[in-house]
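The complex appears here without one of its protein chains, the remainder shown in place.
Letters are used for the chains, namely A and B, taken in the order the chains are written, and counting of residues starts over at 1 for each.
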Amino acid sequence: MRGPVRSEDNNGPGFPAPVTADIRLSVNGDEHPVTVDTRETLLDTLREHLGLTGAKKGCDHGQCGACTVLVDGRRAKACLTLTVTVDDREITTVEGLARDGVPHPLQAAFVEQDAFQCGYCTPGQLCSAVGMLAEFAAGWPSSVTLGAVSPGAVAPGVEGRPPLCDDEIRERMSGNLCRCGAYPNIVAAIRQVAP
Amino acid sequence: MRPFAYQRATDVPSAVAAGTGQAMYLGGGTNLVDLMRLGVATPEVLVDVTRVPFDTIEETPGGGLLIGAGVRNSDLAAHPLVLRNYPMLAQAVVAGGSGQIRNMATVAGNLLQRTRCSYFQDITKPCNKRVPGSGCPAREGDHRNLAILGHSEACVATHPSDMAVPLAALGAVVNVESSGGPRAIPMPGFHRLPGDAPERDTLLRPGDLVTAVELPALPFAARSRYRKVRDRASFAFAVVSVAAALDVADGVVRDCRIALGGVAHVPWRAERAEAALRGAPATAEEFARAAEAELAQASPLPRNAFKVPLARNVLVRTLLDLTAREDLTAAGDTGETS
Partner (left out) sequence: MTTVAMPNVGSALDRVDALEKVTGRARYAYENFPADLAYAVPVQATIAKGEISAVDVDAVLQLPGVIAAIWHANAPRLAPRNGDPELAVLQSSRVAYRGQYVAVVVAETLESASEAARVLRVRYDADEHDVELRPGHPGLYRPDHVNPYFPTDTEQGDPDAALAAARVVVDATYSTPAEHNNPMEPHATVAVWDAEGLTVYDSTQGASNIRDTLAPLFGLPPGSVRVISPHVGGGFGAKARAHPHVALAALAAKQVGRPVKLAVTRQQMFAVTGYRTPTIQRVRLGADADGRLTAIVHEAIEQSSTVSEFAEQTAVPTRMMYAAPNRRTTHRLVRLDVPTPSWMRAPGEAPGMYALESAMDELAIACRIDPIELRIRNEPDVDPESGRPFSSRNLVACLREGARRFGWAGRDPEPGIRREGGLLVGTGVAASVFPVYRMPSQATARAEPDGGFTVRIAAADIGTGARTVLTQIAADALDAPMDRVRVEIGDSALPPAWVAGGSAGTASWGTAVVRACEALMDVLHGRAGDVPPEGLEASADTTQEVRAQRRFAQHAFGAQFAEVAVDMDTGEARVRRLLGVFAAGRILNPKTARSQLIGGMTMGLSMALLEESVMDQEFGDYLNHDFAQYHIAASADVRDIDAVWIEEDDPGLNPMGSKGIGEIGIVGTAAAIANAVHHATGVRVRDLPIRLDKLVHGVI
C-alpha cells in the first residue's frame, strides 16, 4: 500500500523568501547590470529581463536545444544555466551573431538552404552550429569520429582529422531538435559554411 | 523552484566548508538544475564549485590518470591520453547527452546523476527514492527502461550515466573530500544497490565533495570499446550499454574488464562474466557462456525482459569486435545503425 504524496513531501517546512543578487551580465559584448533571483535561468533573464528573446524555450529541461547560446564561446543550454553563475562569462546569443548588420555566414546559409520552417528552433540551431564548428576545428571527437559509421569508412584514430561529413554534422547537431523536420537542410547549410 | 542561497567556492576547503546542512554542490547543472526545476531537488544553499580549480587531467606516477571532478565531458573525451589509453571512456562520454550537455556536464556530476525513472522525476507520484516509504509504482507500472539486475522491492531504477560504465569497468577510484578529511572510494562500490534505502545512490555522506577520479594504469584498456544501444540514434539514454576491455594472447583471454549500463541501480561490473572469461579461449562460444553467466542473475520485470537477450547480444558482439578487429586501438566500430 502506498500513501498519498503530499506537497510537503517534496518541500521543507515553510516557504523561504526569494534570494536575489546584483550582478553584471555580459551579453553580445554589452554589460547589463541586473538583479536576479538565484532561481532565474539565463534563458529567463535573457528573454524576460533583457529583451533578448532570440534564445527560445522549447522544453526548459535541457532536452531540445532551442535555448542554446554560447558561453565563453562554448555552446550551452541557457535553460539549465543559473544566471547567477555566469556573471563573469561572455554570453553570445543569436542576436549577437551578425557583425555590423551583416548576417553570419551560417545565418545566410540557413536562409539559402531553407534550413527552418517555423523558426522556433533556429536560433538554437545557429548558436549550436557556431559552437559545433569550433569544436570540430579544435579536434574534439564525436560518436561518429570514434566509430566508423559507413561500411568502407576509415576509423580515423586519435591523430587523423576526418572531414566534417554529413554523419558528423548530424551526430553533433542531434542536441537540437526540430519538429518541422528541417534536418537535411540544416545539414546542408552547415556543410556549405564548414571549412 | 524553491528559493535558495547561492555561494561560489574558489577552492576545495571553502567548498567543503560551505557544503553543510541542506546545501548541494553545483557543477554543470545539467541534472541538478533540471531536478530543482522539477521540484525533486530542493537545496537551501547551492555551492557553485565550477571555479574550484579541479578541472585538470594529469598522468599519475603509476601510469594512470587523475581526472579532476570539474573536468567537462567535452574536455575529457578530447584528451589525447583518454583517447589513447581508455578509448571506451572517450566513446562513452561522446555517446552521452549532446554537444551542449557535454560542454556543461562534469565528471563528478556524471557519477552523481540521478535516475531518469519517470516516477522519480514526477513529484506528484510516489517514489521510494524521492520520498522514502512512499512506494514504487514502476514495478507494476512502466519499467521498460528500468533495472533487470540487483533491484529490490523498493526500487527498480537504473543509473543513467554512460561515463560511469567504463569507469566501473576500469575500477576507477573516486577521491572525496569532507570536513572529516579525504578518502578514496573505489568503483564499483561507489554506487550502491537500492536495497531498502534507494534514496541513497552512492556511499557519499552529506557534505562530501568529489574532487577527482583516478584511473588505474591498465595497458590492455587501449583495446576497449563502449557500445550503447538506444531507441533514438543520438541524444538518448542507453537502453543497454557495454564497456569492455580485453587482453587476448594466443587466442586466450588473459584479462578483461566488463561493465553494463542501463541494467541496474549502479553501473554494473560484470564480475561473473570476467571470471568466466579469464583463461578461456577468445571465441564466440566462450563469450556467450560468459554473458550467460552474468545474466543468469537477472530478474527482469514483465516489460523489460527484452533487456536480458539484448544485454547478452551486445556483450558478445562487443567482445567479438574487440577480438576481430586489429585497428581498434583508439576507435570502435559502433556499427552503421548505432
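Just so we're on the same page, a contact is a pair of C-beta atoms (placed from the backbone, for glycine too) under 8 Å apart; a residue touches a chain by one contact, two chains touch by 3 or more.
Note that this is a predicted model, so its numbers are computed, not measured.
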item: Of B:44, B:122 or B:255, the residue in touch with the unshown chain; value: B:122
item: Touch criterion as defined above, residue of A:57, A:89 or A:191 at the omitted chain; value: A:57
item: Absent chain, residues of subunit B that touch it; value: 1-3, 39, 116, 118-119, 122-125, 137, 140-142, 144, 229-237, 239-240, 306, 309-310, 313-314, 316-317, 335-338
item: Interface with the undisplayed chain - residues on subunit A; value: 5-7, 10-11, 15, 17-18, 37, 39-40, 44, 47-48, 51-61, 63-64, 66, 93-95, 97-98, 103, 107, 110-112, 114, 116-123, 126, 151, 166-167, 169-171, 173-187
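Note that only the chains that are shown with their structure count from here on.
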item: Separation of mean Cα positions, subunit B and subunit A [Å, integer]; value: 25
item: Residues of subunit A defined as touching subunit B within the complex; value: 1-3, 5, 9-12, 16-19, 21, 37-39, 41, 60-62, 65, 68, 74-77, 80-82, 84-85, 128, 131-132, 135, 138-143, 145-151, 155-158, 170-177
item: For the subunit B and subunit A complex, residues of the former touching the latter; value: 1-6, 8, 22, 26, 28-30, 33-34, 36-40, 42, 44, 46, 48, 50, 74, 77-78, 80, 83-84, 87, 90-91, 94-95, 97-101, 103-104, 123-126, 130-131, 133-135, 137, 233-235, 327-336, 338
